[in-house]
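Got a structure for you, written out below as structure tokens; questions coming shortly.
Heads up, one of the protein chains got dropped from this complex, but the rest are sitting where they should.
Moving on, here comes chain A:
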Amino acid sequence: MTATVAPEKDVTKSGKSGKSAKKPASDRSSAENKLGLKLVAPAVVLMLLVTAYPMLQALYLSLFRYRLTAPDDRAFVGVDNYLTILSDDQFWLSTGTTVLIMVVTVAVELVIGFAFAMVMHRIVFARGLMRTSILIPYGIITVVSAFAWQFAFSLNNGFVNAWFNWLPWIAEDTNWFGDYWHAMFAIMVSEIWKTTPFMALLLLAGLAQVSEDMLEAAKVDGATWTQRLTKVILPNMRAAIMVAVLFRALDAYRIFDNIFVMTKGAEGTQSISFLTYRQVIEQMQLGLGSAMSVLLFLSVLLLAWLIVKLFRVDLAQARGEG
């Protein structure tokens, strides 16, 4: 059986075909466009003030040696800050750690989130209660959930060691924040617990778009549950899955709170965001820190571009736009 995908009759293809289909605008539509531009202008100006200005300021500061507690020592250094960062082992180690966290958490969240989405979609009894229960972790502030998990894994007052010491690799005195892999496990568990509901929510939206008619037809054709899942459901919610992966991957790449609370970057667990925080906030190195921020921004952009290109994500289609 081949994959059955709903025809994309209402989806305007992006790119050349969309452009070539454009007709010359009438007076009325061009007046409407102008009105539209005027209406969004205040919002655009505000956005430029609150986002573009700080970004340009960061770009400018990144070219200086500038420390907040030694303002007289400020000097233009060109791209030296960028060279320092890119030739530093810690930057690449932190990048590796961040990518590892991103890949593992997004993969696990995708699987668990899909299971949750199926439950939320299919459940008949106590549907509201079940959906609310699944979404609770997402409603909890990340710092609070990080503290909760830190206490859970704590050697002194946590329950993880006491409950799971029957497992061969967990003992009464396992120090979860005492080495890289244990600490990374704890950080990832916290991250997965907190954000899986978000993934489930995005997948639930995709699941709702799968036509019941196609599923019925597959059933009549004698398709098993696995065949319906892999040949009908998953291909039809591909766009939703890719958007969920894109959103969560970008989020996970900027992981900060869990690491700040649980290890403060000890045992090599610092992420790129945490390393940036240390330069800007702790060391008050506005120049070096701004350069780190710019690199973080560029790497997030690159990541987004890669995911969009590699997985051919169509954001317009995922949003149901025509």
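Rule of thumb we're sticking to: a contact is a pair of C-beta atoms (placed from the backbone, for glycine too) under 8 Å apart; a residue touches a chain by one contact, two chains touch by 3 or more; residues count from 1.
Criterion: contacts and distances are computed from a predicted model.
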item	value
Among "Carbohydrate ABC transporter membrane protein 1, CUT1 family", "Benzoyl-CoA 2,3-epoxidase subunit BoxB", "Extracellular solute-binding protein" or "Proteasome accessory factor B", the UniProt name of the subunit that does not appear here	"Extracellular solute-binding protein"
Omitted-chain contact residue, chosen from A:Ser26, A:Thr69 or A:Thr226	A:Thr69
Chain not shown: contacting residue from A:Leu110, A:Ile187, A:Leu275 or A:Val294	A:Leu275
Hidden partner chain, touching residue among A:Ser26, A:Asn156 or A:Thr226	A:Asn156
Residues in chain A touching the chain absent from view	65, 68-71, 84-85, 88, 90-91, 155-156, 173-175, 177-179, 263-267, 275, 278-279, 281-285, 288, 292
